[in-house]
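This is the structure, below, for whatever I ask next.
Removed: one protein chain of the complex. Kept in place: all other protein chains.
For reference, chains read A, B and C in written order, and residue numbers begin at 1 within each chain.
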Amino acid sequence: LDEALIFEIGDKNTTGVDLPEPDTNAPNRLGGMERAADIGLPGLSEPETVRHYTRLSRQNYAIDLGLFPLGSCTMKHNPRLNEKVARMPGFADLHPMAPTSTTQGALAVIYQLAEWLKTLTGMPAVAMSPKAGAHGELCGILAIRAALEARGDARKVVLCPESAHGTNPATAAFAGYEVEDIPATPEGRVDLAALEARLGPDVAAVMITNPNTCGLFERDFRKIADAVHAAGGLVYCDGANFNAIVGRVRPGDLGVDAMHINLHKTFSTPHGGGGPGSGPVVFSEALAPFAPLPFVEKTVDGYELVEEETAGDHHQLSFGRMTAFHGQMGMFTRALTYMLSHGADGLKQVSEDAVLNANYILRSLEDVLFAPYADSGPCMHEALFGDKGFAEGMTTLDLAKGLIDEGFHPMTMYFPLVVHGAMLVEPTETESKAALDQFIGAMRSVAERAIAGDQSLKTAPHYAPMRRLDETLAARKPVLAWSDPGLV
Amino acid sequence: LDEALIFEIGDKNTTGVDLPEPDTNAPNRLGGMERAADIGLPGLSEPETVRHYTRLSRQNYAIDLGLFPLGSCTMKHNPRLNEKVARMPGFADLHPMAPTSTTQGALAVIYQLAEWLKTLTGMPAVAMSPKAGAHGELCGILAIRAALEARGDARKVVLCPESAHGTNPATAAFAGYEVEDIPATPEGRVDLAALEARLGPDVAAVMITNPNTCGLFERDFRKIADAVHAAGGLVYCDGANFNAIVGRVRPGDLGVDAMHINLHKTFSTPHGGGGPGSGPVVFSEALAPFAPLPFVEKTVDGYELVEEETAGDHHQLSFGRMTAFHGQMGMFTRALTYMLSHGADGLKQVSEDAVLNANYILRSLEDVLFAPYADSGPCMHEALFGDKGFAEGMTTLDLAKGLIDEGFHPMTMYFPLVVHGAMLVEPTETESKAALDQFIGAMRSVAERAIAGDQSLKTAPHYAPMRRLDETLAARKPVLAWSDPGLV
Amino acid sequence: MRYLPLTDTDRSAMLEMIGAPDVDALFVDVPSEAQLAGPIHGLPMHASEMAVERHMAKLAGQNMAASSVPFFLGAGAYKHHIPASVDHIIQRGEFLTAYTPYQPEIAQGTLQMLFEFQSQIARLYGCAVANASMYDGSTACWEAVAMAGRVTKRSRAVMSGALHPHYTNVVKTMAKFTGDTIADAQPAIQPKADNAGLISRIDDETSCVVVQYPDILGRLPDLQQIADAAHSKGALLIVVNTEPVALGAITSPGELGADIVVGEGQSIGVGLQFGGPYLGLFAVRDPKHVRQMPGRLCGETVDAEGKRGFVLTLSTREQHIRREKATSNICTNSGLCALAFSVHMTLLGEKGLRALAAENHRLACIAADTLSVLPGVRLLNDAFFNEFTLLLDGDARQIVRDLAAENVLAGVSLGRLYPDHPELSGGLLVAVTETTTEEDINALAAALKEKLA
Partner (left out) sequence: MRYLPLTDTDRSAMLEMIGAPDVDALFVDVPSEAQLAGPIHGLPMHASEMAVERHMAKLAGQNMAASSVPFFLGAGAYKHHIPASVDHIIQRGEFLTAYTPYQPEIAQGTLQMLFEFQSQIARLYGCAVANASMYDGSTACWEAVAMAGRVTKRSRAVMSGALHPHYTNVVKTMAKFTGDTIADAQPAIQPKADNAGLISRIDDETSCVVVQYPDILGRLPDLQQIADAAHSKGALLIVVNTEPVALGAITSPGELGADIVVGEGQSIGVGLQFGGPYLGLFAVRDPKHVRQMPGRLCGETVDAEGKRGFVLTLSTREQHIRREKATSNICTNSGLCALAFSVHMTLLGEKGLRALAAENHRLACIAADTLSVLPGVRLLNDAFFNEFTLLLDGDARQIVRDLAAENVLAGVSLGRLYPDHPELSGGLLVAVTETTTEEDINALAAALKEKLA
């Protein structure tokens, strides 16, 4: 059964709430701005609403249904305890501008989480307010720019590897920088010599993902950082893949100046179909003074929220404010709950199991799928494959859609750009060996069909809620909102 | 993908909880009863557990997914507010034997609900502890027997219509009575004359469902009650179908002595795949003194729980105790929340819409399906059809399985027994006209196939999670527990 | 009304299709004198979700939640930690809002869960077959007595005096009507359960012996001895368990010779809920007794394509088929509580259940040691699992009420359970679980010490 749109089911006289009928003759104090025309919003009764969204939900794939091997996305299990904690009234029903005497527990959560993020990264400062990974990148780059400007050094260029997440160059550009590529070695890592050659007085920063998007640890990271620093630049590390090393390796020991942490990846806050995320940024000593407002400090009287009103002199270097309030509190409570659950020993096990699972997949499939960097040694938390060896006309997209028919969400496709027809598989640590074996079997089967040129793959999926969707049509004639004027 | 059993996925060393490792050398005070052998219980990690049950759940049909037209079962929408309220710590985290000074709010819930049940039924007393409808029936019949015995009147027979729910005769037998049938008139109601003829000094009670299981109101109920009373018997009314008249008709005005109320039907507590239910029983003056313990009374000092310890003289006639504690508190909070939400005006609308929806179905399908009592006038909350007119070999079961392929749960089948191939359809008031029209279209289509003798119906369902299941095999060679000894 | 989708426009169109002038015409069969003119008096009018939630929250706030204070109540209902994922799963609409799985093709979720549940209970109880649940432990207990009567064709039940008095009362209430004879022993306040006294009551007319394990005073009777005695007279042994966590530490009743094992499953997954809904468990050791069992049974079978699947089976025992000849009148049971139990038990597994039991016992030992050295306090039990009986110098009923006023919920007094036995008035049942902290124990000790000083 197709699920109709709310605009097709509902009408303007139905509602799923019981509120007093407005007295349309009552005087108002809206100063002449009162609405005349209809808004055009459909309403449904509660039973219809629950049914509509329950049915819709069943057209989604989700971690709760199966392995979700999106490389670089770290789709791990979301503990239900975290959801319960985030809904405690003391956290969920708290106003961001309530007097701090009434929010000490919330400020303690932010402070504790900040402390542990600093501990886990080995960095001396952290900005908690960025709303997601890309927002965190922006925070880091702005701090770098503020620090450089504070020393009167108006550098213009940010260097990113070709394999970088798209957010890296977009962020640098958004912050007013020119972006240049850093080449990679044949084994999938940053080309240190080429980088050193490019460094100079115009280079503000390099942005490097580590472990990188080929699933490899940047062995030379420390050398890269030293070279950048020697050339007067700063080092931004994209922390999207922190899950591979959390609890085992501290980025601060590698020379990083700023790194964002996706709480919705490493610390298991739910992705929710595309957000909300949360992207705290840790800073080195060099950048710490430039961190944005607000933040939480611990004083003898309790926890203090440092914002415009209270920042005063000792935070005058802050580059400003990135968002209205204090960041993603709902994600902080979940992430802290997750950290408390795992503890130091559990987090170490997390990264070890994540890496073990990825290597198990890499080695189980390298005989059938082209694994460009398999000879470079173990991968970290994700395994990278390419489409070399597929029959003429068969693509990574076809394999992905075939995987849907096997009951799995596909891996990340066509990223990183450095590998043709890239397939980036990240199982995470919350998959059992049995689940991995099932997935490996499915991948093997679809890969063999792609190699053999099985044309039925071209029209996959066949057993999904929908057949292959026409994305070209959607972009050529965009229909972005319900437009039937006949809503009654 | 088939979902394996927990015994096939889990093992005895995996667990989804973090508890201290037991010190196996610690002394214990188990008095020599300590367990030696393994229990044989499989454990799963939390991610595996959530996934297992989430996947399993998706093989179920439910109200949240669509109309659930089981006649006599009243599958209406379950408001989520009720779930939220039942989980408030003051209700959910409360021990049944906590001192009553610490449970006044809970006792107030029971008292308030009891008062309103009495108001809605027009009856002077209610027993709250019965755990489900059948338990309520038992409670009512035991009170009847206690009352009769108290006056030294050892009657032996209970009369039930042929169309009664199976629980009625089973209950009467469980309480030590012989059961005899009451015949029905051709128009689907109790045959008053035949009943009167059967009454006599051996008849303890009649058990009548009203509205009855043919979906009709027993027009002569008052006359029946008067006749039974005149013959020295008592009147039990099965309240399973109370939803048809709630807020509009009070059974107490019709001469009822005892009636159970299924909170999980009329007052929308969720069925949960087969329970828990809740079956409070209202009593007439004649039966009130015999009601079971415990119950809640209001005193000047607050609410008091009357049980063995506190019952004393003024409740000496109570026939005893039916269950360990005070009844289904979790259902009481939900039912009271539902009553407060609807109020007197809303409950009246409930019964009116329930009856309207049923009549709409009856009149929309009577041209294609045999409706034995359609000429008797309007139905109440459910519409009854029979299989007359189906092609040779086509059965109600086939139609039901065909309905599954149309995306709907089937109606109640082969009940009541008085109509051949009975189909009892109860839409409830929480279905929209659009949902009814969709269902009617599906019923019409399947009915036409049954009449035409479409053989594909014999093997339906074709599009469900499973094909038709072999119930004979299950009963012939019962496999009632996982028995593989190989659990590791 | 937010739960009613019909609009007035819909209603008019539908009445027209039906051919009725108004909705009153649909109630034509109801005698007019029995119809109310308007909304019923005595109930308020409808209210918004916010208003209702506030009203109910206010009532909830008038109760002292168990987790908000030092808490030691047990006596058949135990406070345990329930993982958050349990509640998440039972709130899935597909489980919560489904009906009894009468159409197995679209109910495999519930059915497979029930099959797994039955299997878990059978193993936990050391039995061959368990059913798909009963209302609660007390009603399961009566059903077991009734079943023993059917199996043995005898009607005299011998009941331990250390069976939960509520359970005893439920059985006696039913027996009054069925004509079964109940021979019950008195509760014997002594360190060990009175096996000899119980065994001495078994005769050739005895259908069953009913023993609680651990018993209401927290003691651990030697079941093997009773089983042998019962079997030698042709009677069945019914064992009642009200704390399933205990079975992670002690030998199962089935292994010790029990014929029918029943119990309360509330400890695992269900929660306190002021007494209900709870979860009745019911199992038989010998598969030949299956056809005398009450309640629903889920069994394995195959579908038309040979795929494994599950159905409700052996329903010829049940009321909807056999009517007055059924093994019980039970219809709706505790399906959703069975799900909660099964999910929690799956999270625990063998390893977790054993660790949970060990932790309960460890803390109970600490509590017993801490409390029994107080002046005016004596520990009755030789042995116990997570609940034991203290004998206080004073009226335990009053002490419990007094300590409640000081925000300590000290336990269940024997005086409340046995109002007719003044000699038990000093008895206090103290339950300790993994949720009990050492601070809680010390708080109880301090309060008791002050009260008894």
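To be clear about the criterion, contacts are C-beta pairs under 8 Å (C-beta built on N, C-alpha and C of every residue); 3 or more make two chains touch, one makes a residue touch a chain.
Everything numeric in this text was worked out from a predicted model, so none of it was measured.
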Here the chain that is not shown touches A, B, C
Looking at A:Val85, A:Val282, A:Val368 or A:Met443, which residue reaches the missing chain?
A:Val85
Using the touch definition from the top, which of A:Glu46, A:Asp257 or A:Glu382 touches the missing chain?
A:Glu46
I need the residue numbers on subunit C that touch the omitted chain, in ascending order.
2, 48-50, 53, 81, 83-84, 88, 91-93, 347, 434-435
What does the interface between subunit B and the hidden chain look like in terms of residue numbers?
11, 13-19, 44-48, 50, 54, 79-81, 83-84
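Just so it is clear, only the chains that are shown with their structure count from here on.
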Roughly how far is subunit A from subunit C, going centre to centre by Cα mean, in whole Å?
46
From the C-alpha centre of subunit B to that of subunit C, how far is it in Å?
19
Specify, in ascending order, the residues of subunit B that touch 2 or more different other chains.
46, 50, 54, 58, 63-65, 76-77, 79, 341, 430-432, 435
Please output the residue numbers of subunit C that touch at least 2 other chains, ranges allowed.
1-5, 46-47, 49, 83, 85, 87-88, 93
